[in-house]
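Removed from the display is one protein chain of the complex; every other protein chain stays in position.
Chain lettering (A and B) follows the sequence in which the chains are written, and residue indices restart at 1 in each chain.
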Amino acid sequence: MSAILIVEQVLNGLQSGVMLFLMAAGLTLIFGVMGLINLAHGSLYMVGAFAAAAVAGATGSFVLALGAALVAAALAGGIVELVVIRRLYGRDHLDQVLATFALILIFSEGTRWLFGSFPLYLDIPDWLAGPVTLPGGIQYPLYRLALIVVGLVIAAGLGLLISRTRIGIQIRAGENDREMIAALGVDISRLYTLVFALGAGLAGLAGALVGAIQSVQVGMGEPVLISAFVVIVIGGIGSIKGALVGALMVGLTDTLGGIFLPELFKLFTDPAKATATGSAFASMAIYVLMAAVLVWRPTGLFGARA
Amino acid sequence: MSMKTLMTAAALAALAQSAGAEVKVGMITTLSGGGASLGIDTRDGFMLALDKSGRDDIEVIIEDDQRKPDVAVQITDKMIQSEKVDVLTGIVWSNLAMAVVPAATAQGLFYLSTNAAPAQLAGKGCNQNYFAVSYQNDNLHEAAGAYTKEAGYAKPFILAPNYPAGQDSLNGFKRFYDGELAGEIYTELGQTDYAAEIAQIRASGADSVFFFLPGGMGISFLKQYADSGVGLPVVGPAFSFDQAILQAVGEAAVGVSNTSTWSKDLDNPANAAFVAAFQEKYDRLPSIYAAQGYDTANLLVSALEKADVSDADAFRAALAEADFDSVRGKFSFAANHHPIQDIYVREVIKEGDIYTNKITGIAMEDRANAYVDECSM
Partner (left out) sequence: MIRERTVNAAILALLVAVPAWAQWADEPFTITLATRVVIFAVAAVGLNIALGLGGLVSLGHAVYFGLGGYAMGVLASHAQNYSPLMEWPLQLDGTKSMPVIWLTAILSSALAAVAIGLLALRTTGVYFIMITLAFGQMAYFFAISWPAYGGEDGLSIYVRNSFPGLNTLIPIQFYGLCLAWLGVVLFLNARLARSSFGLVLTAARQVPQRVEAVGLDPTRAKLVALVISGAITGLAGALFADLNRFVSPTMLSWQMSGEIMVFVILGGVARLFGPVAGAGIFVLLEHLLGGISEYWQLFLGIILLLIVLSGRGGVVGMLSGRGATHE
């Protein structure tokens, strides 16, 4: 296996990691600030992708499509927060799980009702299409490089938002002591709606960005949702930094495990059997990683609270 | 929605006269969730053929299996126990077929497969009451192997998801392609990102790529492959280039060779009539699932013309004759009740605004399947 291939695979792992981060950041914020476990976060990812596909189809502009994804998902998130989620803050996790499970059904079938059962078309814009040659002669798709950059920029922006702005201070205060910030006169219900919409918008943006190189279809959000859960458990729930580190770890483990495990098994058995067995274990790699982290640190790498 | 209402009305009308109905057909197919488009096409093709046959004594009960095996089993029980159907049909997915077909045929029912035809049901587990009207699952992969060899590719890279149908696919390919492979990988079922696999293809020194990635997996792979600039010729089975999903793949699919038992430009009168009637009734182009559904219904009607379903032996013999005008042209059954048919090579093209396929050649002529000898029927 050549060094070029390994570098390329590391880039691939990074890219899937930063996209996972966009999902995980919202989940972890929503849990950190409101104490809410949101199974329907994957649905917002799907809403973003569908909105982007619809707008790109109508206008032909990818940038407009991304904007639409962000707005549509944030709007859907805001509405859901006002109508449903708001009533769940005081409830135990059990009710939250059931209610957001019901929301998945509503979003999925509602989307199918609106857009039909066929996958939608969404493609990379021409100005981002095709591969570029990196130093060392590595051919790498420009769009995936752009995804890495966009993801890291958003991560940095989110970090600044939380550490430097007024709203960020409120969010951090909310994570630490909910009663206290209400006592300080912060409009807590407005803050909650805002945080939920922000998380939803990030998920929607990720859906649109990833939708351009994947299939835009009903149910696309659930596999990502579960990976995002793994990410925030590894990183520590409520921690943005943890979400970033966790996302990169999961992205790299998933990508590299899928390549090296079958190679490893080839040392012991015949190639056909090794690829099948190796792939079987590779699909479990991120869960094993999570279990290992939890044995070591039961509240994740950067989690403060149990 | 309006079509659904129409369907229900037709079903209700059929129900009203069920006293006089001669045959009851239970259709179990996927109408909700991710794979719904395939089930909807199967159903629409099947019902179109029944409409055109003009027979009003065939009652069809349609139920959604949600692509869940346990739901499919439950519906089967219902259709057998309360509806007392004579014939079952419609299942899209092999794993659902494996859950339903052995038990149903063991209870003496007829099962006509509109799509799924796993190896187990063609070989040792074959049954005299089970007819696959579509193909045997391996067929399109075998044809892709044959085509790869014939086209002169010497080092294909092959990949499929890591589940039984994926393993059958690569084995089928290798059955007719016996040369060197640049690589062979199994991906995760439901995987959406193929960057790692594409990098391996690039590094492998392959001269072509064969892939079997049904549904959304294929859409993702093709888009990412086109964008990667690897640019090697691609061969695949029809599933990822079917009318139902081609529009979602778009430009990335143009020029790709794929193997299929059917294409909308197949030149025979039955096919021309089918394509025109389907477009007129449903206002979209038919897919291979619609074509298979249509053929299945026509086979059923042709057998009913000759024999009564209550006379199982006569009805079975009538089915085995396959005396109907298939939209695929030549069509007959092998000893294990799977088709003998030509398998074509198609190329994806753009017609106006619509992506579709045109036939470029024949990959295999009169292909039956690899399991005939294992079946003791």
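In this section, a contact is a pair of C-beta atoms (placed from the backbone, for glycine too) under 8 Å apart; a residue touches a chain by one contact, two chains touch by 3 or more.
Please read all numbers here as calculations on a predicted model, not as lab measurements.
A.B. asks: Using the contact definition given at the top, list the shown chains touched by the missing chain.
C.D. replies: Checking the complete complex, the chain left out touches A, B.
A.B. asks: One chain is left out of this view; which of B:Pro164, B:Pro233 or B:Gly329 touches it in the full complex?
C.D. replies: Considering all chains, including the one not shown, the answer is B:Pro164.
A.B. asks: Touching the left-out chain: which of B:Lys68, B:Lys149 or B:Arg316?
C.D. replies: B:Lys68
A.B. asks: Consider the whole complex, including the chain that is not shown, and state which of A:Ile104, A:Ile154 or A:Ala200 touches that chain.
C.D. replies: A:Ile104
A.B. asks: Please output the residues of chain B touching the missing chain, sorted low to high.
C.D. replies: 4, 31-33, 36, 63-64, 68-70, 73-74, 77-78, 81-82, 94-95, 98-99, 102-103, 106, 118, 162-165, 167, 186, 188-189
A.B. asks: Considering the entire assembly, which residues of chain A contact the chain that has been omitted?
C.D. replies: 31, 37, 39, 84, 87-88, 92-95, 97-99, 101-106, 108-110, 112-113, 226, 229-230, 232-233, 237, 276, 279-280, 283-284, 287-288, 290-291, 294-295, 298-300, 303, 306
Simple rule for what comes next: only the chains that are shown with their structure count from here on.
A.B. asks: Would you mind pulling out the distance in Å between where the CA atoms of chain A average out and where those of chain B do?
C.D. replies: 35
A.B. asks: Could you list, by residue number, the parts of chain B that touch chain A in their complex?
C.D. replies: 32-34, 36-37, 40, 162, 167, 184-188, 190, 192-193, 195-196, 199-200, 202-203, 215-217, 219-220, 223-224, 227-229, 244-245, 247-252
A.B. asks: Which bits of chain A are touching chain B when the two form their complex?
C.D. replies: Residue list for chain A touching chain B: 1-2, 4-5, 8-9, 12, 15-16, 108-109, 112, 116-121, 123-124, 129-131, 139, 141, 143-144, 210, 212-220, 223, 255, 258-259, 262, 271-272, 275-276, 279-280, 282-283.
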